[in-house]
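The block underneath contains the structure these notes are about, expressed in structure tokens.
Left out: one protein chain. Kept in place: all the others.
To keep things simple, chains are lettered A and B as they appear, and every chain counts its residues starting from 1.
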Amino acid sequence: MSAEQRRRDDEAAREWKGVYRHYDLVKEASIAFGVVLALALVLTILFSSPDEPPSTIRSWSRTNPVDFVTTAVTELDGSSVTATYGPPYNHASSGQHIAFIRLQKWFGTNIAINAAKDFVLAPLGSMPGTSSVRAAVATYQSASASQQAAWTTAYTNALDKATVSSADTVSIPAGNYGPVAPMMASLLTFAQTGGLDGALLTNKQFYQTDYTKPLMFMADGAVLSDRAAAEHLGGDQWGMMNETGAYPGQVWLWLYTFWYQIKPFSTSNNADILVMAVMGLMSTLFVLIPVLPGIRDIPRKIPIYKLIWRQHYESLGPPPTTVQSAIEPPMPPAAAAPG
Amino acid sequence: MAAIFNLNHHAGYVHWHFIDLSVPNVLVIVIMLVVFAAAILIPFPKPTGSGGA
Partner (left out) sequence: MSTSAERSWTVRLRKRAVAALPPEKLLPDGQPTYVASWIYVFGVLSLSALAALIMTGSILALKGPSWWHFSSTGHFFNSLHLWSVELFFFFMVIHLWGKYWMAAWRGGRVRVWITGAVTFLVAVPCALTGYVSQQNFDSQWISTQAKDAMNSVGIGSFFNLMNFGQMYSYHVFLLPLAVTGLVIAHILLVRRHGVVPPFELEDRLKAARAGATDGASS
């Protein structure tokens, strides 16, 4: 479509100078509201809504104590996902990037998490009446970095042969784990009483609404991901669109999750920033459709409009053969203009 | 108040190459396409003397 044709089309579309008919806007809106409420009511009565209870550190440490201590020792030795994440939690890495654009790093570390201290050492220190635990922590903290690593590595390797007792305690073969084994055993007990859920939440002030620490800790283990995989909510399962149970999810996220399923996004360490960049670009283009050459002309070229406006086109009668009737299509009998 | 249909069970999935969509989501998409087609195809009532919706 040429610029001149587009300008003419635009001028012609600016204001309707043709016939109006009577119409009750408020009545239509009221009927529509009633219809939507009725539909929502019917769907609610038929299907209700999902509400799967949250996992807690308490439930996690009781149902899978080996996974709990495995995760806890990775927090202690700095190898967990949180400990190695980078901004906004710490400086362990510089985070994701596209070429030189490192937004994750540039926005800084505003939600500071020291994994070893916040998830292990501080909670152990807060346990009342446990001088042996405090002594173990002191021993650990005063040891050299290489000694600490030797203990945590030995403990991690021993967990492959761990057994769980009927009391949900974890037993590992004898070995040189230094203070790490009693620290982990105490942390497990603390978690199983529910104390760790609270300790991670209320360490700044009485009133808290920020669940970052308990969530990050659980996300470092398998408790959330195991449940998610069972419900088909994983990132590689188009999970972003899905809901627990057999409910529809956030279907409108289909294009967003699509990119994560294909290369290069599915195998990239920078998948998130790449997908955000693509979706940011597509969203911008979506908003700007009216000015995008080609895209804005498709509705004219694929005439779905002929179906939408067929009553109007039928009312115009046959195409004109004279100048006069080309300019003024026959007026169907109807009401006056509004006012 | 219990629902008439209990949806708290695993959903079915539609697999095709790398596409893996849940049946409820596929249903939503299909219904949207059907409703869109119906909206533009179903004749709109022609106005009577006083006209209007």
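Going forward, contacts are C-beta pairs under 8 Å (C-beta built on N, C-alpha and C of every residue); 3 or more make two chains touch, one makes a residue touch a chain.
This one's a predicted model, so the numbers in the text were calculated from it and none came from an experiment.
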In the full complex, displayed partners of the excluded chain: A, B
Residue in contact with the excluded chain [from A:P53, A:G129 or A:P293]: A:P53
Touch with the omitted chain, as defined above, among A:R62, A:K117 or A:R227: A:R227
Contact set of chain A toward the excluded chain (per top definition): 9-16, 18-26, 28-29, 32-33, 35-37, 39-41, 43-44, 47-55, 85, 87-88, 95-96, 103-104, 106-111, 209-212, 215-216, 218-219, 224, 227-228, 233, 235, 239-240, 243-244, 248, 250-253, 270, 272-273, 275-276, 283, 286-287, 289-291, 296, 299-300, 302, 304-305, 308-309, 311-313, 315-316, 319-323, 326-327, 329, 332, 334-339
Interface with the undisplayed chain - residues on chain B: 1, 28, 31-32, 35-36, 38-40, 42, 44, 46-47, 52-53
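The rule is simple: only the chains that are shown with their structure count from here on.
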Whole-Å separation of chain centres (CA-atom averages), chain A against chain B: 25
In the complex, chain B residues that touch chain A: 1-5, 7-13, 18-25, 27-29, 40-41, 43-44, 46-47, 50-53
Sites on chain A touched by chain B in the complex: 21-24, 28, 45-48, 50, 52, 231-232, 237-238, 241-249, 251, 254, 261-262, 304, 307-308, 311, 334-335
